[in-house]
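Report on the following structure.
Here's a slice of the assembly, chains where they normally sit.
First chain written, first letter: the chains are A, B and C, and each begins at residue 1.
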Amino acid sequence: MMLNFLINPNKFNILADIIFKPLLIIAFIILILGLILVYYSPLDYQQGLTVKIMYIHVPSAWLALLTYAIMTIYSIVGLAFKIPFSFIINKAIAPIGAIFTTLCLLSGSLWGKPMWGTWWVWDARLTSVAILLIIYVIIIFLNQTFESREVKEKTVAIFILIGSINLPIIKFSVDWWNTLHQPASISKLSSPSIDISMLKPLLVMTIAFSLIGLIIAILRIKAEILIRKRDL
Amino acid sequence: MLLINNLSFYRNNTIIFEDLNLSLNNGQITQIRGKNGSGKTTFLEVILNILEPKNGDIFWEGKNIKKNIFNFFNVTTFIMDQNTSTKKLTVLDNINFWKGLCASKLTNADILLLLETFNLLKYKNTKVMYLSKGEIKKLELLRLILEQKKLWILDEPYNHLDNSSIEILNQTFKDHANKNGIILFASHFNPSINNLEIIDFH
Amino acid sequence: MVFLKKIFLFIKRESQIFFSNFVDLCSNILFFFLSIFVFVFALGADEQLLRTVGLGIIWSLLLLSSTLSLRKFYEEDFNNGVITIIHMGGMSYELIVFFKIISHFLFVQIPFLASIPIASVFFNLPIIEVYNLILTFIIGSLILSCLGSISSSMNLLNKTNFSIGSIIVLLFSIPVIIFSVGINNSDSNFNNLINLLIGIALIFLGIAPWSSAAFIRLALRNK
């Protein structure tokens, strides 16, 4: 099985050791490239310089959602097929998701001040992201609370599953309610309604963010595996 | 017949018991003894599938109980060290609830008689929270007779009982064994029952 | 037949416990009214203001008051082993949870309905809003019962005070609140929102037994 590393800690460790250094270099290069592209990207005729917040805001928003989606999938896998590695991954990547969510919130409200005139509005998108952050925080709490490992892992997994209801709400909140927030313009499936000159740096930055997330994730997962081995 | 095969249980990586083999035949009364913390209660809970064994199997009448746990529950009465009676309801309310739960065929007269023998008749409309410890325990033990199951599993049934109740309980055990029932209980008490099999937990 | 009888017995026992002290039933409602007073005093008695915020306050206080009654959903039955006994009587944990939810809905939430019209008087709410409030509350309280089941079964797991359960109730009731209050916006589609609420209720009626049963099993294993 090619994809065995996704559910087997040993295979994961082997693969991680192989790809870690190249990954580090590639992530660094892409990040630099992305920053250069952002620097030379055109200014928006309305928003001026503040549009550059987008290159942090949107990737971190996407990654916050992606991280949660990954955790949801692993929870299902872990509960249904009793694969312990999924719990390890869940525990390892929850803080990463929390960081991305915080980044999204912070950059969003930084952007909101010049655009909408306030740091915070009670709009469905913003609130559902705040709820996402709370869910992440609860997950991190839960990982700290229980003394018994079995209880901890299963509770967290079940909680992640219940919380995944929030994902579609975040994603579609801009369509379901008329809100201040930008409706999907890039992530529309048919044709992105954004200029190619802004799309390119955005995509590069997204890749850079994902790689950085991946690197932290690998480190944390390896540490988790070690902790678990020590406990056994 | 209850057959326990190579049962092991670990709690947080510390071994509680390992490779335990045991067979309980019809008509047999078995007592588990052992030091405090030796895992008696844990063992009973593993048999009843409340705790999951690390490995090993349990067979009832030749069938692995995991296959259909409710078939096994259907023949088993479990009396814990706790009191499962609902404190806010009266003695009779509790009994009626248990009776319905196990579809018992005892008539009301039978139940009043039972209460009489256990000296609980005068409390039949008292809420359980107003009974003394021993009375609550006796009410709990009524379930043995009420449920009319074949396998009885009990944890520390003798605690709190006075001498005459201990007599009654012993008699009940013997009667049940004579009717081919199987009894397994954990206790530190030394009851006067003939043919009592004793298992020592190290 | 025997099985139906068991279910009936279960619900009968629940009702006996609930009604064993009639005052219990009233106390939640009293709590609800008192918290309305608290709010009215905190906000100041500007009539126009009260009418604007009335619906929202009633809904959120209904929510908070029922969080109060949710805390002991399973605790007692769990601690003294009644849940195990019922389970051994032939009901899977999922079924137990399901009927626990149903009986909570019947014996705790429904009586609340009576208090809604009275509460509305305090805020001079228009009749159409009261009607909507009652309708949404019937569905919403079913969702709350489900959430309560999830949360209190989760609370069984840790023997500490951490009231993660109550937090979960609040967390997931936010969408319920949004839809329920939103129904009075003139520009929102009534039927759509009601359908959405019913949808959420059905989702939770599916999720709650499954997850609560999982939590209860876990808790039993680590008692």
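Convention: contacts are C-beta pairs under 8 Å (C-beta built on N, C-alpha and C of every residue); 3 or more make two chains touch, one makes a residue touch a chain.
Not measured: the values here are computed from a predicted model.
Trainee: Jot down the chain formula for the full complex, using the labels you see.
Mentor: Counting every chain in the file, the stoichiometry comes out as A x1, B x2, C x2.
Rule of thumb we're sticking to: only the chains that are shown with their structure count from here on.
Trainee: Using mean CA coordinates as chain centres, what's the chain B-chain C distance in Å?
Mentor: So the centroids are 36 Å from each other.
Trainee: Please tell me the distance, in whole Å, between the geometric centres of chain A and chain C computed from their C-alpha atoms.
Mentor: 33
Trainee: Could you work out how far the Cα centre of chain A sits from that of chain B, in whole Å?
Mentor: The separation of the two C-alpha centroids amounts to 52 Å.
Trainee: Counting only residues that touch at least 2 other chains, which ones in chain B make the list?
Mentor: Correct list: empty.
Trainee: If a residue has to touch 2 or more other chains to count, which residues of chain A qualify?
Mentor: Answer for chain A, listing residues that touch two or more other chains: 148.
Trainee: Sort out for me which residues of chain B touch chain C in the complex.
Mentor: By the definition above, chain B touches chain C via 48, 50-52, 70, 73-74, 76, 78, 80, 82-89, 93, 97-98, 100-103.
Trainee: Inside the complex, what are the residues of chain C that reach chain B?
Mentor: 2, 5-6, 9, 12-13, 16-17, 20-21, 76-77, 79-82, 84-90, 220-221
Trainee: Flag every residue of chain A that touches chain C in the complex, lowest number first.
Mentor: My answer: residues 124, 127, 131, 134-135, 138, 141-142, 145-146, 148, 150-151, 154-155, 158-159, 161-163, 165, 169.
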